[in-house]
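Note that one protein chain of the assembly has been removed; the remaining protein chains are unaltered in position.
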């Protein structure tokens, strides 16, 4: 082991993520080779569309691109005692200089470099994590970095990335093309007017970028700022929302608008997958309580109102999906904003969302009994509780025509997460009841890294099946394409959507 | 990869299911070789005994043998949008022609062939599933098929199987012998008069086929048709069941009758493993409510009656097992008939049973505290919630002399299911607190396939233990026989049962 040699040339192994056994490795390499250059289908993610819709968009510094927006990165540093202030993570009030360091436009070069140094010195914390794998991929494959990131190499690597970021080859649109993205779906609140999507479609840069309809902020009564969101939905839809009935109408109108703008899917978070149908009167009563008892902190006016209303709205959303054909995605199980004081200081999506135990079998019985055997419905389920893979999700998806199982999500978008996913799901549900891969990322340059991990993990899984005599090479050579792009295209009905022309 | 060559010769790898590592593979092959030809002990399953008791029994067409009775097969096709009607699955009212295609005696050759074609075109859905593995085994090893099943080869393979099915070599009794089955246990309702078992024992064909006492239909008050079942139990036992006390007496009489007819075990499904002892008065009160408030849909007259009564009856069944020596099997955790409308159309056991989260530790505490240390009790526990393997089952079985852990069950009767089972159970419970394998199948020609998967998975697991230095070859060479036949024989007390002569 020559550690200085290793530090001098940082190079990813061409056989990375394959099992060490030579026969597996050879076959995995062969299978991976047939999809390594396939375009990327990204049907679910959180890229800021302004990066693509505004031709003059810029990334800012390496710190602003790779650290500040990525809670996967800063939550780990936080867990080892580095404050978010020291990392320049902005509070909702805007960028602030605090404790002498900060990052972002207001912080200047020195601040950004200081944060980068701190990050680099602690890069060892990411050993063995997917974040470490993605960052290594981004640095070496996207930015051409050749030295391993550490406190010693931090500033040199900062310079190299900063140089890239100002070159035309790295403009967001050019990078999008070089990353070989065929379709990219963003996630947009139900009240969004999709002006950036309109601008992008009106531009002369042709790319298949689509919105996704996400109504959590209006269908979950306890969502922070619920009443404000209702007002925004009123404005976007042009419908005065004085009643539950008008609320439903406004949602239907906005869904139609999203669909017209290219959306093929909706996206729903919920604390649990609980579903229950309310009568129109019951729904109206709860909705009125929420409208009139509402503070800015969200509302759960009578105990259980919020859970019952969300459970009902999931059924309504399934009904609408049957009618308009938008694919429905549901990912329950995250207790958002777990730490109240931290949330009040830093806001949402800052790494303090923690999974809770949940189950699907009983929770979805009302929805599935009513709509599950209707072939017009497509419902993609994600989970943060892996106990549900083999126990609930695979048996359900192995019976209901409407169900597909989404890829391993969030904390499980990882090598072991994928291995467990394949092991726990496919034997019961089969591969063809899964929805392929999506990257779900906020970090633009991490997109290829994430798909590369999935394609390699898929190839390795298939190679093992072949060498164990479970499938043959003919099967595997078809399945690797499904895993790489085919399943995702079909799951999100991207294969049924005519090319969009503004 | 020459796919046409592959499709032309469909041959199972002699090293299938072994790890690719050569040292593991060599040792696994060696261990497997010592048990590959051992007879099959099948102590728990759902083969229709008429196939064996009636010397003129016939299988019907390939479709009727391999698709129509096997919910593992048709649920997967259903999940991808193929209706059960299109597959000829009968509704309880009998075989019906629907949507132009159907299968079964009423459907004729054309209907059966059409279903077979549809199945074959979609055979790729079973890639990576145990059902796919079993079907490949049945077709190649039992019926000698040499081409891979697909839409193209469907009719040719149908012909080949149909030919087999009419040849004397494939008569059920002859096939039973050729499959090398030493003991086969069926599953029979508590009110069964076991006339088929009597007929079989009276015949000149000698085989060790035994009934199993399954009382769910009378001890679970919410079982569909409960009152009818009580009447059947009255008739079978000759006891008028006007009271809880008479009910217990009838059950004891039927158990004695089953035992006389060769049974060594009872079998119990329950939604959860909840146990609780009621006083005789409490039990009587609930039982009277059920008797008199009973509709044909089953009864849960007062909320919780059904759960409490089932929980109490499990304790009663343990008491009876202590007294009569019948081995008790309990497999909780399946929410049967999940989809009400589907159930009303197609009836029970049609692939719409979905597991629920459950636990054993608290649920079984009343039963185990009272009976668990009594060496006369033998209680075999199965689960559909693998979270219970290492957390509940292994610690319980590693303490209580009465407990054994049943093999991976239902959805987990699979390569990964077996791997997880060994990994999660043996370190805490030891191998000798497990019950060996059982196939639990309704599909007669799948019996050897299922035991073969288990024996290979066992050999592979042992080979890994040897090569990792956890056990030595001497240990492994003994353990492989236990896994193949020894544990099952002992668990079900088949080693203690004198040869049955009518």
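A and B are the chain letters, set down in written order, and residue numbers restart from 1 in every chain.
By definition in this document, a contact is a pair of C-beta atoms (placed from the backbone, for glycine too) under 8 Å apart; a residue touches a chain by one contact, two chains touch by 3 or more.
Nothing here was measured: the structure is a model prediction, and the numbers come from that model.
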Report summary line: Of A:18, A:32 or A:437, the residue that touches the missing chain is A:18
**Report entry** Touching the absent chain when the full complex is considered, from B:156, B:323 or B:423
**Finding:** B:423
Query raised in the report: Among A:92, A:128, A:144 or A:242, which residue is in contact with the omitted chain in the full complex?
Result: A:128
Report task. With the missing chain put back, which residues of chain A would touch it? List them for me. Result -> 1, 3, 6-7, 12-13, 15-21, 75-76, 78-81, 124-130, 132-133, 148, 335, 338-342, 351-357, 384-387, 411-412, 414-417, 420
**Report entry** On chain B, residues whose C-beta touches the chain left out of the figure
**Finding:** 19, 21, 23-24, 359, 361-362, 365, 368-369, 372-373, 375, 387, 390-392, 394-401, 403, 423-424, 426-433, 464-465, 467-475, 477-479
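Going forward, only the chains that are shown with their structure count from here on.
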Requested in this report: With chain centres taken as the means of their Cα atoms, state the distance from chain A to chain B in Å.
Outcome: 41
